[in-house]
Structure formats: C-alpha cells, structure tokens
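Left out: one protein chain. Kept in place: all the others.
Should a chain be cited, it is by its letter among A and B, assigned in written order, with residues numbered from 1 in that chain.
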Amino acid sequence: MISGQKILDFGLDPVFTLESLIVGPSNRLAHAAVLGLMEAPVSCLMLIGASGCGKTHLLHAAVGRQRRLFGAESAAFLDPAGLASAVADGGEQALSDFLLRWRGQVLVAVDNLERLQGGAEALQEGLLFLFNHLRAAGGRLLIASRYSPTQLEWLRPDLRSRLLWGSVMEIAAPDDMELEAILIKLAADRQVRLGSELIKYLCARLPRRIADLAEALERLDRAGMAQKRPLTVPLAKEILGL
Amino acid sequence: MQNMEIENSWQTALETLRTQVAPRVFDMWLKPLRLGRASGANQVDILAANDFSVQYVREHYGALLTAALTDAVGQPVVIRFAIDPDPPAPPVLPSEAPVRTLTVSPSGVEGRYTFDSFVVGSCNQFAHAAAARVADAPATAYNPLYIQGGVGLGKTHLLHAIGNALLRSRPESKTLYITSEKFMNQMVDSIRFNQQPHFRDNFRSVDVLLVDDIQFIAGKKGTQEEFFHTFNALQAANKQIVITSDSFPGEIKDLEERLRSRFSQGLVVDIHPPDLETRMAILKKKAAQDGLDLQDDAAFFLAEAIQTNVRELEGALIRVSMLASLEKEPVSLSLVKESLRGILARSEPRQVSMDKIIETVAAYYKIKPLDIRSDKRARRYSHPRQVAMFLCKQLTRYSYPDIAYEFGNRNHTTVLYAVEKIASLQPVDAELERAVQTLTAMLRK
Partner (left out) sequence: MEFFIDRDPFLKVLTRIQTVVERRNTMPVLGNALLEVCDGILTVSATDLEVAVRTVTEVEGVVDGALTVGARVLFDVVKELPPKALRLRKEGERLLLTCDRARFDLATLPAAQFPEIPKPEGEFRMVIARHQLATMLEKTHFAMSTDETRYVLNGVFVQVTAGAEPELPGRIRLVATDTHRMSMVEQPLEYPLPDGREVILPKKTVYEIRRMLEEDERDPELIISAGHVQLIKPDLSLISQVVQGRFPDWRRVVPTGNMVRLTAIREALHQVVKRISTLSHEKTLGVRLIIQENRMRILSVSPEQQEAEEEMGVVYDGNVKLDIGFNARYLREILIAMTGDTVQFALKDDESPVLIYDPESGEALFVLMPMRV
C-alpha cells in the first residue's frame, strides 16, 4: 500500500566523532594516520576513497578532536561547496581575506576535493597558498578526495605536487563485518534500530558499497515513516524490491 | 555481589568469549566493552563506546555474553547494555609534543634545506653552482639570480640553502625568504591596517631577498607595482635578489614588461627533471637523513615509478616511512609497492558525466541546461529536471547527495523523490517511457 501521508523532514544529524567511527581493516591505516597527523613529519594528509567510505567522518572527527584539545580556533573544516564564493575573483584582496580567515588554524580539513573542478582556479590558488602557509608555519592540511591527485587532471601541477609531498592513505572497500557495522552506524545516525535479521538480509543483497547501503536505508526509513511500519525484512523486500 | 568478584567474573567471561568467537569479532566488538555498575544480586551494566555498539553487541552477542557471565558468576545474571559515559580516550601514536600554535622564523628560512642536503646532478648543477656563488659573495655577480624549473624540482630548496649559508656566514646581514603570495598578502594587510611605510621599510632594508614562486604575482597588479618598487630600491642599494619561478620571465602571463626585463637582467638558470641516477641518489640521501633503511631494489622501484618530480619522490618516501611505522614493518619492496597504491593513476571505468546528462536532457526538452540546474518550478523545467535526476541515478554511480549537489546543491530528498516519481510513472506514461529510453540510448553511445 502506498501511503499518501507526507512526513516531517527532521534532516540528518550524524555523529562524527572518533568514538562513533567504525575502524576496521579498510580504514585502519587512514584512521591511524589521522590520529597521528599532528605529530607526523608531513604537512598534508590526503584520504582517498569512494563516496561514503567515511572520509567526511574522519575529517570531522579530526577537527573535533583538535578543537577539543586546543580550542575552537585551532582547526577548521572546509568544503569547496561553501568556499566557491570566498575567493571568487582571485583578486589580491579576496585571496588575502581567504588566507587571513584560515591561516590561524593549526589543522585545516578540506572535504570533497574532487568537487573543486571547474571554474575554481582562484580557490585552487587559495588552497595552494594555504598549503604554503601551513607548511611554513608547521600546521597541517587534511584533505579528503574521491580520487588521488594523480587522477584529478584539472589540478594545478604545483598544488598536485604539494599534495603528493605529504601522506596519502587509501580507504579500501569495507569487508563484510565492517559493512554490517557501518549499516548499524548509519541506522544509529537515523536513530532507528535494525534487527539482526534485517541487517543480515540487507548486507547479503545490497551492493557492497556504503553509498548504496546508505541510500537503501534512507528509502527504507522514509517508507517506514510514511507507512508507520517498523523496519523489517518484509518491508525491505517490498520497498527495495530485493 | 562485591565489585572485585564481579570484575573477576567479567574477566573470566571475556576469556571464555575469546575462545567462542572469531578473533576479529572479539577485537572489534567484545574487547572494547567495559564493566559498569553492578546493581542487585544479578544485574550488571555493560558499557560500550556508542549507541550502535550497544545495539550491535546486544543483538549479536547479548545471549552469548549473558551465558558466559552467568557461568562465571555461578548464578543467573541480567545484563543491561548502556553507552559508556566516559569512554577510554582513543590511542595516539607516540609522539613529540603535538602542534599547538603556528610559528614562522623571522627570516622565513627553513633550517632543513641546506646545500649539504641538496643532491646535485646534471639536471641542476648550473643552478646549484650559481646559488652557491651567490651565497658565497652576494651582490657581486648574478643579480638578480633567477632560477627557473618545473614544479617540485628543488628551487625552494636552493633558495633556503642560500639563506642558511648566509645566516651562518654573515649573521649580521639581513636575509629574508618569502613566497610571492606571502608578499602579496603582507602588502594587502599593510593597506588594511594602514602600515604601508612599515611594510616598505621591512623589505627595502634587507641585504638579501629570496623570493619563491614569483609566478604567483601574475595578474596581480597591486602586488606587481609594489614588487617593482621593492626591486628597484634593493637594486639601487646593491642588495642581492634571488627569484625562483616555474617559468622563464618571458613566459609568465600577465606580468608587466618592466618586471620581465628586470628579472632577466642578471643570470637566468634552469633546473631540469632529475635522471634516474639522481633520483636514486636523492632517495638514498633522504632515506639516510630520516634513518630509513632503503634497499636498492625498493629505491629503484620508487625512482622508476616517480620520474618527473623531486617533491613527489620525497612524498613517496615519506609515505613509505609512515606506512612502515604504522604497520610496524621494515621497508621492503612490497611495502613500497603498497605505499604507492592509490597514488599511481588507475583508469576508472568510464561513466557518463552528469554534465552530459543534463546537457542531453535539456536539448531533448528544448530548454537550457541552466534551466535544469535552476530552481524554476514550472513543469516545463521541473519535469526535465526530474528526468535528468533519474538518469543520473540510473547511468552513473553517484549517490543522491552527489546528484543533489550537481543540480544546484539541493536537498537530496528532492532527488530521491524525483527518482522514485519517474520510476513509478514510467510504466503508466508512454511518452515518459519513450523519452527515458531515447535519452538512455543517446547517453550510452
């Protein structure tokens, strides 16, 4: 039965802390590298991994920890989506403002580097300057990207070369047990409880990508809300057509 | 039950569990559990780090835990799972003091880059010789010295090396290293805070000015103007200027002619990409500095894999070193290969780009791609928009939030709704079905 009832959109408010991160074989090294970044002999750490593999989570967790230890001004989280206008024209004033705004931070995390593509020359220049500044001053840049700098053809060569100067950690595809745990974490972010039967069912049938799990769970969640039905295997069969 | 007793029972139970589940399960889920308060004769709290661990352990291992603890205690026990209010701090790698504040030395010169740590090869011997000469006797020959070289070939290293040599041999003279963008930045700041005289004095009173990456002032009029005057003032006072750039003076776009000619007045030397022999030497030297035992086969593999760039060569070595310390393994050829995973370009299976989908759908419905990305709510635009969203979901591997981002940073539930709507309408709407089929065929070509 398709319910015509519309549902309130409370939005998602996932918890991005180190405690809530699932650490397994796929991200063990990336996790360790992030934890040790402030002490590592590099200026930059890049995390490379597919959509939904937990890069954003790691970035937020690193920024959160830095802020908790050394104050709110010690770390910043940037997303190119929110920065496009920051250095819009690439003029001296805009670039200088950009640097002034972020250069006090000891740790600057930049998410979704791959989204910098197209019309963002000024922002690339800003990032390059920020890198230079952080390197000279002993700060750290933590970058997440879906692709390695060598695969981002549009990246300025001088920025690419600097990114490859630091550490690059690849987050692999999660294994079965991690996927299960991640599914539970995704459910916890939505504040819903999945029975172990449903977890097994979903993990066995869904594509083995976190992004697919997240999407399936979202559809299931919304259908459950609209129809006021608990999240169960029969509902999953019906909604996801598995 | 006494606390000691229950703590002992808990440890016994854990040991039992260790033999009952896979080691990975034990390490991931059971080992991190902590014993909380024991209340009453037979109720104990078991604490996990977060809400989903609580849920997972309760769902999957609740019965097993209860049985193990019941055995250990010797009477029925009810376990209550709860979130640990005070979880143990995550482990931190053994370290020096963590970075708290940012500091830059007044001269801007970094001590680690010296002539000693610079590897000379046929690719850079002229630049090296010129730099050494300037460091030996500044402002006597080669003024300005202009070092040209591609990205990451060691220009910055040479600049700092000059700085370090001078700081040691002539501590009384004022040496300043600066990147051109920092010059720009300080200039803008000086205008903002009305401190232009101070800014000018600072730069015009140096004995040796080392300017890195001068190409960044391209297109920046105010900075070029200011740098021109700084340059003239220093030259008039017979002070040494060393400049690096990724391009020759004549190749920097949007650079004033008067600067171009001044940059070319002294000596222009260039640095080429290092040959295999030099790359090997660089790796060996750097590894020795870092106390890393790099065997010839591993060095050779790295030097072969990264051919163009000294900086990336260094980066690769840093990754090897970090990986070795994280994995607690010696540096071996296989570790080196492992460290390059993800770096060396791999070819991803080609997929249709979302740009292409939007363009094609717009053309099909005779509207502009911009209309599809816009917020316009008229059906003339909203319907093609929903079709385009649907096709993006069908033909690419992008997630809903990715697609939402591509369509003007919307809420991804909009995309979810569009995809489900088009999917459900297709079987009953022949026109829509034809459109989707045609578009899919066009895009798959």
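Observations, loosely collected:
Everything that follows uses one rule, which is that a contact is a pair of C-beta atoms (placed from the backbone, for glycine too) under 8 Å apart; a residue touches a chain by one contact, two chains touch by 3 or more.
This one's a predicted model, so the numbers in the text were calculated from it and none came from an experiment.
Annotation: of A:R28, A:R156, A:R193 or A:R219, A:R193 touches the absent chain (contact as defined above). Interface note: of B:P85, B:P106 or B:P197, the residue touching the hidden chain in the full complex is B:P85. The chain not displayed touches chain B at residues 39-43, 51, 54, 76, 78, 80, 82-83, 85. Residues of chain A in contact with the chain left out of this view: 1, 3-11, 13, 15, 191-195, 224-225, 228-232.
The working rule: only the chains that are shown with their structure count from here on.
Rounded to whole angstrom units, the spacing between the C-alpha centres of chain A and chain B is 13.
Per the touch definition, chain B reaches chain A in the complex via residues 24-25, 28, 49-52, 55-56, 59-60, 87, 90-93, 95-96, 98-104, 108, 110, 150-152, 179, 181-182, 184-185, 187-189, 192, 213, 216, 219-223, 246, 290, 309, 311-312, 314-316, 318-319, 322-323, 326-327, 341-346, 348, 397-400, 402, 405, 409, 411, 413, 416, 420. Residue ranges of chain A in contact with chain B, taken from their complex: 9, 15, 17-20, 24, 29, 32-33, 35-36, 38-42, 48, 51-52, 65, 69-70, 74, 81, 90-93, 95-96, 99-100, 103-104, 106, 115, 125, 128-129, 132-134, 136-140, 147-151, 157-158, 160-162, 164-170, 177, 180-181, 184-185, 187-188, 193, 195-196, 199, 211, 214-215, 218-219, 222.
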